[in-house]
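Missing here: one protein chain of the complex. Every other protein chain is in place.
Letters A, B and C mark the chains in the order given here, with residues in each chain numbered from 1 onward.
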């Protein structure tokens, strides 16, 4: 079972600070593997909302997650401060693969890293929608 | 069913910034009532850890929650920025009642407020332990 | 700080089995105090959906939580089996106070118990709506 290699901060051009929570730690005293995905969602969707492209309450287009994955290299735990690095690895007509690394404090190497694939769909019909020019422009700036 | 009155920032001398997460929002598009308690835990325990009195990994004394409560006045939602106000409302020999208000952005009035009661116990025996002088001194500074 | 007295199974006429999850346990090896509220929501809303009175996706009326509280008597932990006892303690024109006890396995006394107050509102305007006759009838059967 081959293991991934940790990404570094140099692999990213966009960073989002993230807080950990008391409930993130499981019985083994570290962040439960599930929480990393909650941080991925928070980092990417928070950024898309701030950039004005995602309106999850009323927008016509929403992003549905069709695939996720994560590799864990070293422990994170509350009350660690975490920074997420975000990049766009692939962009299709209506789908995007985001790659995210979680860095602990000031560390250069990722404690964990992963990805998720969003398919953008019409909120009502749930049919795929081509990404708008505005959205493509924003994401294009963060392709690596 | 009488309703509580929202506390204001003036009622607190200690504040902790808190992030919201994507998963905090439920089907109604706002922060699920459960999440507020997760923020209470995070604010208070994060502070106790920083102050050096709580060591939840190896410390001899841990705080068990025996009672909690919350009143909800207005909606919070990801990606809101939230600030928690914290105060110590009662301090017994081995128990403490913390009161916490959650303020949205720059608002003066709490969006939600509540409390929890910690009983401090020996980690192994789970028997109540008198609070140390150091702990009492720290908490005494934030009694209201 | 006066403590509540645990309710017994005899205090309830409606029961819902609940599963615990790995992530419910915190660093102290027991169910985090926050999770109890997630179980309250699940027990009551799951019942209201099954009874056909709550349609949280498309229904005109939704229940917003304005107050919650919980007392903790003994530890619950994954992988415990839990049973929730549910009763209706008060019913106003548009609000209901639900009381819930969490029983561990076959135990007669609650490990934890609490309440939440729902105000029923119009989904769009978020203005309180009088409970329908159908809803009042259902809840009336479980008043204690």
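Going forward, contacts are C-beta pairs under 8 Å (C-beta built on N, C-alpha and C of every residue); 3 or more make two chains touch, one makes a residue touch a chain.
Remember, predicted model here, so these are calculated numbers, not experimental data.
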item: Residues from chain C at the interface with the omitted partner, ascending; value: 18-23, 25, 29, 38-39, 41-42, 45-46, 49-50, 56-57, 78-79
item: Contact footprint on chain B, counting only the chain that is left out; value: 22-23, 25-27, 29, 32, 34
item: For chain A, the residues touching the chain missing from this view; value: 1, 3-4, 27-28, 32-34, 37-38, 41, 56-57, 62, 64-72, 90, 92, 95, 97, 116-117
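Heads up, the rule we're going with is that only the chains that are shown with their structure count from here on.
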item: Contacts common to chain A and chain C (chain labels); value: B
item: CA centroid of chain A to CA centroid of chain C, Å; value: 34
item: Chain B and chain C: spacing of chain centres that average the CA atoms, whole Å; value: 22
item: Rounded Å distance between chain A and chain B, as computed from the means of their C-alpha atoms; value: 29
item: Contacts with 2+ other chains: residues of chain A; value: 22-23, 25, 29
